[in-house]
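These notes are about the structure you will find just below.
The other protein chains are all here in position, but one chain of the complex has been omitted.
Moving on to subunit A:
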Amino acid sequence: MKKTVMLLMLLTVMVALAACGQNNNGNNAASSNAGSSEPASSEPASSEPATSDLSGSFLASGSSALQPLVDQVSKKFMDANKGVSIQVQAGGSGTGLTQVSEGQSQIGNSDVFAEEKLDADKAAELVDHQVAIVGMAAVVNPEVTVDNLTKQQLIDIFTGKVTNWKDVGGNDQKIQIVNRPSSSGTRATFEKYALGQKSEDLQGSIQEDASGTVKKLVGETPGAIGYLALSYLDDSIKTVKYEGIEATVDNIANGTYPVWAYEHMYTKGEPDAAVKAFLDYMVSDEVQNADVVELGYIPASKMQVKRDAAGNITK
């Protein structure tokens, strides 16, 4: 008898495990979000993100660069709206865009415009919500003496025309490129706005996807050059100016420093009430001036310039 019960339990577990493959954005996440740092009760009622009778559950998947922000904000949002359950997954911009386009997730997070990854007709169905800006800077090993690179110098380095730092005003030291994989959204942004052209994967160059690994390799490898989002910059690496302009939040906001990209949250068609409330909360001042800045992004509201998918800048 005992054995039968055990076997039945085993079977139940197996069936449950098999069912996990299906898309169950279950409501079980709502109970596990205590411990958010934000004291919701002390906020005045008007700044509450939404009325608390919202309900529903949805999935936001995609860009790993945007995932920390969405994750943190979704916890605050779920604290304020007990009926809403949000799951946040990181899997890359391509995955996020595919999933939202196919209806597997309700929000697709992306570092790049949908037009750059999906077919035009599929991209046209998606509605863009730009929630933050991420700036990028070229970084070099601290021992490299160069502290300014022009666009042409960067192009020469990343296309392999220049292979020694002495040709761009530094010491006699071989240049080691630490690049991102050719499919990466970060690389696409860097190529588009810093180089202005695509670059090839050179023989002997290093490619890493994770910003932490890139930072470690650039910091340790003599003569290394790479690029990182502003939130990753610290003393272990040296940030170089681009065309004499420093990569700062202010320079990005007023449009003088060009290497930055929007962080997008795409929905398919217009979102339903709960998703819309979440996206509104995302761009509200409460989030933009707190979580966005805290995690190293730049608030969309701060930008004095706008840019479209083709790269045209308007004031």
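Heads up, the rule we're going with is that a contact is a pair of C-beta atoms (placed from the backbone, for glycine too) under 8 Å apart; a residue touches a chain by one contact, two chains touch by 3 or more; residues count from 1.
Rule of thumb we're sticking to: contacts and distances are computed from a predicted model.
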| item | value |
| --- | --- |
| Listed names "YeeE/YedE family protein", "Phosphate transport system permease protein", "Succinate dehydrogenase/fumarate reductase iron-sulfur subunit" or "SpoVR family protein", with the criterion being the UniProt name of the chain not displayed | "Phosphate transport system permease protein" |
| Contact residue for the chain not shown (choose from A:Glu200, A:Asp272 or A:Asp308) | A:Glu200 |
| Touch criterion as defined above, residue of A:Gly185, A:Pro258, A:Pro271 or A:Pro299 at the omitted chain | A:Gly185 |
| Among A:Asp71, A:Asp128 or A:Asp209, the residue in touch with the chain that has been omitted | A:Asp209 |
| Interface residues of subunit A (partner: the chain not displayed) | 3-4, 7, 10-11, 14, 18, 64, 91-95, 97-98, 101-102, 117-118, 176, 181-185, 198, 200-209, 213, 216-217, 220-221 |
